[in-house]
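Below is one structure, written out as structure tokens; comments come after it.
A single protein chain has been removed from this complex, and every other one stays in its place.
And now, chain A:
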Amino acid sequence: MMLKLMDSIKEGFCKDIIKTYTVNKNETYIEVSNEAVKRLCMFIYKNIECSLINLFANDEREVNDGFSVYYSFAAKKEGELITVKTTISDTSVIIPSVTLEIPAANLYEREIRDMMGIVFEGHPDMREFVFHENWPWDLHPLQKDFSASRKPPFENRRQDFVRIEGSGVFEIPVGPVHAGIIEPGHFRFSVAGEPVINLEAKLFYVHKGIEKLCEEKHFEKVFFMSERISGDESFSNSLAYCQAIERIAGIYDVPERAAYARTIFCELERLYNHIGDIAGICLDVAYIFANGQFAMMRRWCQMLNEELTGSRFLRSVNFPGGVRREFIKDKEKIVLPAMDRLEKEFSETVDIIKSNAMFIDRVENTGVVSHTLAVELNSVGPAARAAGVHDDARVNFPYAAYDKIKFEVPNHNNGDVNCRMNTKIEEVAQSISIIRQAVELMPSSGGIIEPVESLEPYKHAFGITEAPRGENCHWVMSGENNKIFRYKVRTPSFCNWPVLCHAVKGNIIPDFPLINKSFNLSYSGNDL
């Protein structure tokens, strides 16, 4: 199918294509002129079953005289990545926006406007997105001539939310400081009585400048940054980074023991996250018994993490090329009984909550995400799988040892809180089974790391993993002297925040915390 597509692209766009090349087995890049970029994106989006998984800009003025914009499409069923690239000499050159045709592009284009200064013409909503009212409107931190240590002057602009007008419509501002111990984010509800008409989330209160800080740093140092993108997804994020670095270095298969170890840790991370999410759902409907149970099981998982690696959040386990130490060796006697105990307690508690009619009444038909919405906004992870989008990066882009392990990807169709919860419940069972298989299949001897010595400059690669919250898509471009030239991070939370805002519409205000918890998105992972 890819060949057919490439042939028809070459035929239809022969005048506009500058060059095409394929790297790292499945990454196809098509360089195209500015005028044709929108047409080509539309052509790919319409002709094959694919989704826009990333859209980013890169300041390549040192390398090829201009800014490049990359549109990455993933044909998930085939496991292929097609990236359309266009280069503009200056930020004053205008690129047409694709948002109206490809809704998933909306936030990426706004992000690029803020961070890189490239304006997309015809975008329906070019308000500031990453920037807050105190940041200068025309200071773009990801441009190479902006120094990360520079302190910009304070500005005081007015920032507007989408205004819903009508009699009896009120705005409820919530946050950025919340009553619980959670990350900051401002939510602006427009309500008529209890039902929500519109919700706009204003995020980026914890913007740390990770992408900027990673530039011009040695790739081994950037690894530690990647672990800190989002606290409870340390392993998935660092694994996505490591995979990108390994692909740049030409390592497509890490030693087998390392691959199995990575699989086990990925699933351990998924376990404690999913169980924590279910505990959160129970807490938000004041089901304290179930909350206590699941919170206890989450701690069991984290205690197991600590026993195996010394870190409850699985930090400093990965390393480009493999894993740091023999974490799993002779630990089967700890892992397997822990899984048995967890499986028993988990399934018993799940039986109890599923037979509680009051609980099911709360979660059923609350916060419905339609299949169309999930597809158009490129929703990922359990939220998408609950709405009938049967995608999982572990299957579509197999990494670590997932191609050698049997597991099922749950699929639900209703898209409500109940489906998201059931997806997570079923994934917990699958994770336990994956961990058991991986422990069994893991070869008893062999290396655990194939160190990456050096990186060729100006090569790039994607690193895709399935984090607990969904598909993680990192893109790394190496620079000179083993440094990183550009590190683009796109976490699942970035994709799912707009989905959450849509899911809330039509529900009542007191159901928002429950819907929010069923997504349980990361603020830090979104704000970077």
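Following the convention adopted for this analysis, contacts are C-beta pairs under 8 Å (C-beta built on N, C-alpha and C of every residue); 3 or more make two chains touch, one makes a residue touch a chain; residues count from 1.
We take it that contacts and distances are computed from a predicted model.
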Requested in this report: Have a look at "SAM-dependent methyltransferase", "Branched-chain amino acid ABC transporter permease", "Formate hydrogenlyase subunit 4" or "Simple sugar transport system ATP-binding protein" and point out the UniProt protein name belonging to the hidden chain.
Outcome: "Formate hydrogenlyase subunit 4"
Report summary line: The one of A:Asn291, A:Ser379 or A:Ser431 in touch with the missing chain is A:Asn291
Requested in this report: Spell out, residue by residue, where the missing chain touches chain A.
Outcome: 170, 172-174, 178-180, 194, 284-289, 291-293, 295-296, 356, 358-359, 361-362, 366, 508-513
